[in-house]
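The other protein chains are all here in position, but one chain of the complex has been omitted.
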Amino acid sequence: MSLLDTEVETELRAAVAELLADNPTTVDGTVGGDVWGSLREMGLTTLPVPEELGGQGAGWREVAVVAEELGRAVTPVPFLGGVLATAALLHLASDPAVEVLRSGADAALVVPLSSWAGGPLPSVKADGTTLTGTVRSVADAAAATAFLVPADGSLWLAREAEVTPVTSLDVTRPVADVSFAGVAAVRLGDDGGAVAHALRVGAAVLAAEQVGIAEWCLTTTVAYLKQRYQFGRPVGSFQALKHRLADLWQEIVLARAAAKAAADAQDCGVDAELLACVAQSLCAEVAVHAAEEAVQLHGGIGMTWEHPVHLYLKRAKADSIALGTPGRLRAVLAPLADLPA
Amino acid sequence: MSLLDTEVETELRAAVAELLADNPTTVDGTVGGDVWGSLREMGLTTLPVPEELGGQGAGWREVAVVAEELGRAVTPVPFLGGVLATAALLHLASDPAVEVLRSGADAALVVPLSSWAGGPLPSVKADGTTLTGTVRSVADAAAATAFLVPADGSLWLAREAEVTPVTSLDVTRPVADVSFAGVAAVRLGDDGGAVAHALRVGAAVLAAEQVGIAEWCLTTTVAYLKQRYQFGRPVGSFQALKHRLADLWQEIVLARAAAKAAADAQDCGVDAELLACVAQSLCAEVAVHAAEEAVQLHGGIGMTWEHPVHLYLKRAKADSIALGTPGRLRAVLAPLADLPA
Amino acid sequence: MTGADLLERVAALLAEHDPKSTDRLEFLRARFDAGLAWVHFPEGMGGLGLPIALHGVVESALAEAGAPDNDPRRIGIGLGMAAPTILRHGTDEQRARFLRPLWTGEEVWCQLFSEPGAGSDLAGLATRARRDGDDWVVTGQKVWTSSAHTARWAILVTRTDPDVPKHRGMTYFVCDMTAPGVDVRPLRQITGEAEFNEVFLTDVRVPDAYRLGEVGDGWRVAQTTLMNERVAIGGRAAPREGGMAGVVARTWREHPELRTPELHGRLLELWARAEALRLAGQRLRDGLAKGHPGPEGSALKLAFARLSQELSGLEVEFLGEDGLRYHDWTMRRPEVVDFTGGDAGYRYLRAKGNSIEGGTSEILRGIIAERILGLPAEARVDKDVPWKDLPR
Partner (left out) sequence: MTGADLLERVAALLAEHDPKSTDRLEFLRARFDAGLAWVHFPEGMGGLGLPIALHGVVESALAEAGAPDNDPRRIGIGLGMAAPTILRHGTDEQRARFLRPLWTGEEVWCQLFSEPGAGSDLAGLATRARRDGDDWVVTGQKVWTSSAHTARWAILVTRTDPDVPKHRGMTYFVCDMTAPGVDVRPLRQITGEAEFNEVFLTDVRVPDAYRLGEVGDGWRVAQTTLMNERVAIGGRAAPREGGMAGVVARTWREHPELRTPELHGRLLELWARAEALRLAGQRLRDGLAKGHPGPEGSALKLAFARLSQELSGLEVEFLGEDGLRYHDWTMRRPEVVDFTGGDAGYRYLRAKGNSIEGGTSEILRGIIAERILGLPAEARVDKDVPWKDLPR
């Protein structure tokens, strides 16, 4: 494997970047055009789905490239939710699961956004044909038309749910509470690690998103400091700031390599969990650090609603909780690295 | 209480500083004159001992002032060992303990330097009149003529022991292994928390020493950077270094207040353990940070044996283990601060 | 005058104006006239010319008697910044006109210093004041103005001479916020709130009688204001767990189910640092009481900002699922600032401002390095160039 973009990945990245440049996220965290529709048309929501099921037959590396660009543009689309659901369905590989994939429905995995592989899962009750219970803080549920629900050791498919939007710290990836009041559901199969698999793949993909966030923050801050003058000179010529930005760049160099290796590992299967933990725990912290530095180094303007950096701060902070905080992921890493407590 | 030096403390500080200026520590970690003898003559080794027992009837605040100056000069004297032994004897307050105090002997508390209040203690066996066992890494044992030994829930006094010096990371406070091969011992009394008390008082006093270390490192580095020229300007005019030194100064401001409050608390008894934990955990990290920055900012010269900064780095690092690492002290702090795990 | 004398004076005030039966404003005016507003101010200006250390005696005695206070949080800029500047640089007429209603809270003050193009570099400001008869005509844009929408008066720094180096061409005024040409617009922050405002000044006429200090002396006058701001921010007394540390500690205690060893270690480290910060504040006040102000105020502000940010960041992470939620994004215009209010997300976002407002942490580090540690200043490129020729 190479940790550089392949040619296909370079082209994919450019295509996504072009789409997002045409549809920038506003400071309110909304986006004008139908970006999600365009991503679907470009086949980018079904990248890892086999071609015979109507997908692109690509891998998680490609998914990570898209996630990185979506992070860089902090685009409010339900991409991560789709990643989780697709990963779970691919892992299940049962006939009804394949059917959901083939249908192309926007599916959501109904677990709290703050879940992580190895952590506890919510308890919805299944009685054989119906589901009852509530799951809080589910990502990207508002757009879903198919709900994958872990209950009693199996995964279930519900076609309807009561989705209550929640005021979210990260308005570009709002969470919602999802309730099932005895709604009809189809059993997709034994969980068999499908949810854990989805959360682990999600963590690797999220790491790429975080690299995109961090790079935007660094690039935007550098550009601002080059043109902002104080004390008769560009602020970017002040050495203390230069050194901090150099340190941040160094962190991003490590984060980028870790995220790429983690995405690759989801495809090739070697060290998939170890590298997902390494990448997600590192990239989460780098993205938060980058966003916090961006706010600080923009000075007052970075504290205003008018400047988009606040969207990145909120996304970075929310991402550092989503799919496992760095501390929780390191706890998962410990036995994999043979470093027992 | 005031967190400023009293007038008495200011005078005491000046007297100690003058003595140490006349007897500087060499880069090999030795000292020329009989500094320890002078400190004894000045009564500074018996500050907290009541006057009727031949001491000065002062408090731990004054002891901390001496410790701070000894840290600032990284003087190789067995002061800390004496603090631990005196604190234990004062807490015991039994007749034989008082007798040891009255005798003015250089006593050592025979526990590893890395012990902390609440941590495990070594296991020497007592059979009623003799002691058997070995304790590793005891501080300031080489100079001792009286050994206070915790064994079987009591404290014992032995007048002889086999003291094997150990090559120490901090040559200015060497540790030694202390063995008792069935030597005669007198029981001083039930431990009754005496050792824990001594370790806690020691941690507070050590915090003051760490403030002295940190201040020397900052002051020396600032002075060096003012006179060192590179790129045609004083190195101290480079903003990135200025900001780091400002941050270090800020840390020392907090450390100084915490150390003073901890010393005061050992006298007044309010929050004595809580403040010792706060001060020692903080000051340990500040001293190490200061010494590491001093080495780095001196550039190559800081890496040489010829420059005294290496003594401060080694003392600071050893101090951060002595009487409890920051992590261990914070674990002790947790219940005191009502922050359970 | 001793503490005992002072207590007698307080007793006399209370005897003549029983707080239970006296109108609040009437009581405050009487307190001011009795010299008990700020005892370190001169006689006739609400004070008695006493050491500042004695002021606590008055506050305690009046609080104990249930006397009303002047709601200092609402009028902090007047008390902390405008008043010391007027006292030091104002004329007798200005002191007589402004100090009493400022202290009683009848007139709220705001500060027109920062500009979009001159944040940390106050002396780079571009708001122009041109002399016209007995008035000055002021045009420009100010930003980060808290209380502008409730303020009657502002302290204002302007550029009166663009042809001289920037520090020498500034003049300081009191500005009537109700004058024509003053336009106040809310400035929304990343929290969703608008604590601050942008203030657009268009041909605002300011009488020369409202000038503080000499023409061209605005930089020096502004230093008085800023020095007092820094002391005010860094020097507050606080009980253990008084600030953000207490908030986060309470959240920790309420949620045993969310605790992890890693967060426990980080929380303890921050809690200990917060306690040390509190003690450093106490040590600073011990020094102030002895007449040794000490330079530690800037350390406290630096440490306070960092701690608030780390603690609030930890709290959001600790809350996990609930940390992903936010109480409300609706724009509001709060009258007072509350660093520890709202929910964890609000505190996290609001704390980001602590290292920017009132002097950024970067500016503060420079001040510490040069003024306290005595490290050499960098070569300044903007010292001897006319303001109008500086790159912007």
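Order as written gives the chain letters A, B and C; numbering starts at 1 within each chain.
Here, contacts are C-beta pairs under 8 Å (C-beta built on N, C-alpha and C of every residue); 3 or more make two chains touch, one makes a residue touch a chain.
Model, not experiment: these values are computed from the prediction.
Partner chains of the missing chain, restricted to those shown and counted over the full complex, are A, B, C. Residue A:Gly236 is the one among A:Gly29, A:Gly55, A:Pro150 or A:Gly236 that touches the chain not shown. Considering the whole complex, the residue from B:Thr46, B:Gln266 or B:Ser320 that touches the absent chain is B:Ser320. Checked against the full complex, the one of A:Val8, A:Cys268 or A:Ala334 touching the unshown chain is A:Ala334. Mapped onto subunit C, the interface with the missing chain covers residues 261-262, 264-265, 378-379, 381.
Taking the whole complex into account, subunit A touches the unshown chain at residues 2-4, 218, 222, 225-226, 233-234, 236-237, 239, 242-243, 245-247, 249-250, 253-258, 260-261, 275, 277-279, 281-282, 326-327, 330-331, 333-334, 337-341.
In the full complex, subunit B makes contact with the omitted chain through residues 112-114, 136-137, 166-171, 175, 229-233, 238, 240-241, 288, 292, 295-296, 299-306, 310, 313-314, 317-318, 320-322, 325, 327-328, 330-331, 341.
FYI, only the chains that are shown with their structure count from here on.
Each chain gets one centre point, the mean of its Cα atoms, and the points for subunit A and subunit B are 50 Å apart.
Remark: subunit B and subunit C have CA centroids separated by 42 Å (rounded to whole angstrom).
For subunit B, residues that reach two or more other chains under the stated contact definition are 239, 242-243. Looking at subunit C, one finds that residues 261, 362, 365 touch two or more other chains.
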